[in-house]
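Only one protein chain is missing; all other protein chains are in place.
What follows is subunit A.
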Amino acid sequence: MAYIMLTLLIGMVLGVISVASNPSPYFAALGLVLVAGVGCVVLMGHGGSFLSLVLFLIYLGGMLVVFAYCAALAAEPYPEAWGEWSVLGSVLGYLLLVVGAGSWFWGGWYEGMWVPVDELIEFSVVAADSGGVALMYSLGGGLLVVSAWVLLLTLLVVLELTRGLARGALRAV
């Protein structure tokens, strides 16, 4: 189990490096899918299966699909992947940085530290993270109403930004 968690955490860092080295947006979106998928499995390994499901549905199924469609705006004849030297230099630099920072800490890492789960990994009538999220509807109802208001405001902001025509600083030519 410790080896599985080690592999997942390394996969997460490699995925974020593949996004942060700024290749062409097609490949960066692919790296982000990898980070989200591996992050979901890390969450499941710590007992948060509901939050992992929410991340998969909303993040991967909602937001990243929209980003993938917007990647059509970045179409170019020769997209740069991680083999290109300008991107590979960033990848190697970030890898060196992570390994260097990790070398500060891995002296004190022992076997039991990788998956420190005690109560939340077992079955129960109401799973822990689902019960916590349910609080959003009962005691946190006011914040829920505020968030719905914020989402409506964002919709109006987006519609106003993409209206173009002759209002604002960004105009459609």
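Note that contacts are C-beta pairs under 8 Å (C-beta built on N, C-alpha and C of every residue); 3 or more make two chains touch, one makes a residue touch a chain; residues count from 1.
Throughout what follows, contacts and distances are computed from a predicted model.
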item	value
Identity of the absent chain, which is to be given by its UniProt protein name, from "NADH-ubiquinone oxidoreductase chain 4L", "ATP synthase subunit gamma", "lipoyl(octanoyl) transferase" or "Mediator of RNA polymerase II transcription subunit 31"	"NADH-ubiquinone oxidoreductase chain 4L"
Option from A:A74, A:L92 or A:V145 whose C-beta touches the chain left out	A:A74
Contacting the left-out chain in the complete assembly, out of A:I4, A:A101 or A:V145	A:A101
Residue ranges of subunit A at the interface with the undisplayed chain	5-6, 9, 12-13, 16-17, 19-25, 28-29, 32, 35-36, 39, 42-43, 46-48, 51, 54-55, 58-59, 62-64, 66-67, 70-71, 73-74, 86, 90, 94, 97-98, 101-102, 105-106, 109, 113-114, 116, 119-120, 128-129, 131-133, 135-136, 140, 143, 147, 150-151, 154, 157-158, 161-162, 164, 170-173
